[in-house]
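Here it is, the structure in full.
Some chains have been omitted; the remaining ones sit where they do in the full complex.
Read from first to last, the chains carry the letters A and B; within each, the first residue is number 1.
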Amino acid sequence: MRLAFFGDVVGKSGRDVLVEELSAFRDRLKLDFVVVNAENAAGGFGITERTAIELFDAGADVLTLGNHSWDQSEALTYIEREPRLLRPANYPSGTAPGRGTGLYETRSGARVMVMNVLLRLYMQPLDDPFACVDEALSASPLGQVADAIIVDAHGEATSEKHAMGHFCDGRASLVVGTHTHIPTADHQILAGGTAYQTDAGMCGSYDSVIGMDKEEPLRRFTTHMRSGRMQAASGPATACGVYVETDDRTGLAVRVEPIRFGGVLSEALPVV
Amino acid sequence: MRLAFFGDVVGKSGRDVLVEELSAFRDRLKLDFVVVNAENAAGGFGITERTAIELFDAGADVLTLGNHSWDQSEALTYIEREPRLLRPANYPSGTAPGRGTGLYETRSGARVMVMNVLLRLYMQPLDDPFACVDEALSASPLGQVADAIIVDAHGEATSEKHAMGHFCDGRASLVVGTHTHIPTADHQILAGGTAYQTDAGMCGSYDSVIGMDKEEPLRRFTTHMRSGRMQAASGPATACGVYVETDDRTGLAVRVEPIRFGGVLSEALPVV
């Protein structure tokens, strides 16, 4: 199977690059399934029904979230109506609306399990992400219940993401980090067959401070004073993500490549 | 000028890849100057005179440090004798031994200013890194006092590093992050001419948790219990870094490329 995962979409600029390019990219690579982290889709803060639909229409099969899930309060009700939208799975049971894992069918009938989980180092202490992922992977064994499994590990610290990759190794097709908004160059297939990249990077303008207009973050770092709200940067976005090919029999990865197109970063396009 | 910067060397495996490959790599790329972050060179924790000499002999012109500078106490005295070893420049005045900036001469007589600075988000609160860098850049204007300037921004958060890149834009040849031990794929030349990459990545084994044997970090993340000390992973290391070409007249960057060789990560070698 051919899968692609795109990191945090930041604001209009981030949505635009996917609206304009994702459909053709999807065709060219003959992608079976596309997951997009959309926690910053609405002006940099959370997601709305309108921005979600834009991304679904652009070619996303499933959208994941993170620590910004509820920045737009309409997400609290929208997620109840939209099974293709996932929030972190490790909220304490019975607290958050929506769900954190989903089993989806591709156009050709294959089953893809997707999961969003919030890590804890330098972040909010939701329930144990390792126990949560372990339970989900045990409930949907790769190659049996699911033909492919994608784990979006939303976290700050590279150590916790790297540990999560190994923790899932052999039981997921792809473990990919999100949240730092900077793509990492460490895509690899781990010893057990799981594709891994510490961070997918964002779909947003890299002439910015992690997707936001530079002025306000620079002011805060240098003066510790605020002057208004952060704004998503409006420059042309680079779409950043990961491409994975899996073995149809085992669901494990046989190939992993970075994806980068648009904007100011160097281009990386899998050749298929 | 042709410059290379390599990220955090982790343990023997990280030193070995440089000892074996750096000299030839340096010749092949006709490098004028090579800086290596060595804060984890001694078994993963700090630096010793012996490990520093190994790296100088391998072809490093200058070594930088970070939050692990003093893990080996001999570094406290060694740094006083070794001007090519730099610790974070933003220790409060009069506290730490050694220095945080240095002006060096290449074999061909060009002057390279190198600076190591510790960022503060999720880290120790040393003095303001932005004010510290500003002062150093003002004292050694690029293209006047220094023919090239390399700033090693040792930090956890991508936002603070990205902000530091823009903060120095036009005044340094290269701003490169270290500390997360994972290379980023966002190398770019900023609007003002400064080459930038959020993290250089480490020189260490990527079959690990950021350079350390997987077992202990995984145990800590899943059980919150320790069972002995972290150990640097012994698998073959990938040397990760950044290559920059500067305009001899201005000192600004005209080209930036990632460097990755050895170990399990995908190879990236600048073609010159």
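In the analysis below, a contact is a pair of C-beta atoms (placed from the backbone, for glycine too) under 8 Å apart; a residue touches a chain by one contact, two chains touch by 3 or more.
Quantities reported herein were computed from a predicted structural model and do not represent experimental measurements.
> Just want to confirm the stoichiometry: 2 copies shown, so how many copies does the whole thing hold?
For the whole complex in this structure, the answer is 4 copies.
Note that in this section only the chains that are shown with their structure count from here on.
> Within the complex, which stretch of chain A touches chain B?
The contact residues of chain A facing chain B are 122, 128, 130-131, 156-160, 162-164, 166-167, 180-188, 190-191, 198-199, 201, 206-210, 214, 217-218, 221-222, 240, 258, 260, 264-266, 268.
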